[in-house]
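Report on one structure; see the data block that follows.
With one protein chain removed, the remaining protein chains of the complex are shown where they sit.
Up next is chain A:
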Amino acid sequence: MFEARLTQGRLLKQVLEAIKDLVTDANFDCAATGFSLQAMDSSHVSLVSLMLRSDGFDHFRCDRSLSMGMNLNNVAKMLKCAGNDDIITMKAEDSGDTVTFMFESQNQERISDFELKLMDIDSEQLGIPDTEYAATVRMPSGEFQRICKDLSSIGDTVIISVTKDGVKFSTNGDIGSANITCRQNTAVDKQEEQTVIDLNEPVQLTFALRYLNSFAKATPLSTSVILSMSKELPVVVEYRIAEIGHIKYYLAPKIEDEEMEENDG
């Protein structure tokens, strides 16, 4: 038996919005520790890892670990029917083939049940190692979203370079090029408005903007975003969800330009 109750139903809606563009079908794993998901997009270029800890729920019960395969678009469809302030409860039997979403309005006047059919999804358990990253940038998530959006109107890829002074996002396209630099800024009082760079060594990596724009859908979940990068490794784009967990996106870098030219030549 699995049961999890979340007062801020909005959060679950936002989580779904933040992953459904990237992944079509995925297994949600329920365990005593919490509710999690790990999945790759169809091209295996990016990976999303969601963790909602059990202690972040108002009520969380999981007798046996379960893996529930769902089509994320269908989940999103159901969650769209929940009001932003509704309390959402998820329920599933251990050997059942459905999961139930229950939405209760705050004043308990309206209670709705949505039952979603589960599906069998073949998935690999992917081991993600903890790594020391060469550079970590924490910046306002809205700023990051805006940069990705602006740059993608100019080009397809972004070069992110981190130095001790700041982080630079550059792109190139048919119509021209663009560079946006965010300087280290710890002067502001509010932590969420700071840009903090933690650097062991300068890094420069190239990514497809398409994916970063999908990641930025998680912006409503957190005021700041943390980018962790090391040479040759996927970037980690992490949104911490207050008091309950996180969404981490991993994106494999592109092969750099000089080599692209070689390849193309």
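Criterion: contacts are C-beta pairs under 8 Å (C-beta built on N, C-alpha and C of every residue); 3 or more make two chains touch, one makes a residue touch a chain; residues count from 1.
Definition applied: contacts and distances are computed from a predicted model.
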Undepicted complex member, UniProt protein name, chosen from "DNA ligase", "ATP-binding cassette sub-family G member 8", "Inositol-1-monophosphatase" or "60S ribosome subunit biogenesis protein NIP7 homolog" = "DNA ligase"
Key: Candidate in contact with the missing chain, chosen from A:16, A:30 or A:47   = A:47
Inquiry  = Using the touch definition from the top, which of A:5, A:77, A:168 or A:254 touches the missing chain?
reply    = A:254
Request  = May I ask you to list the residues on chain A that touch the chain which is not drawn?
outcome  = 40, 42-47, 123-131, 156-157, 174, 208, 230-234, 250, 252-255, 259-260, 262-265
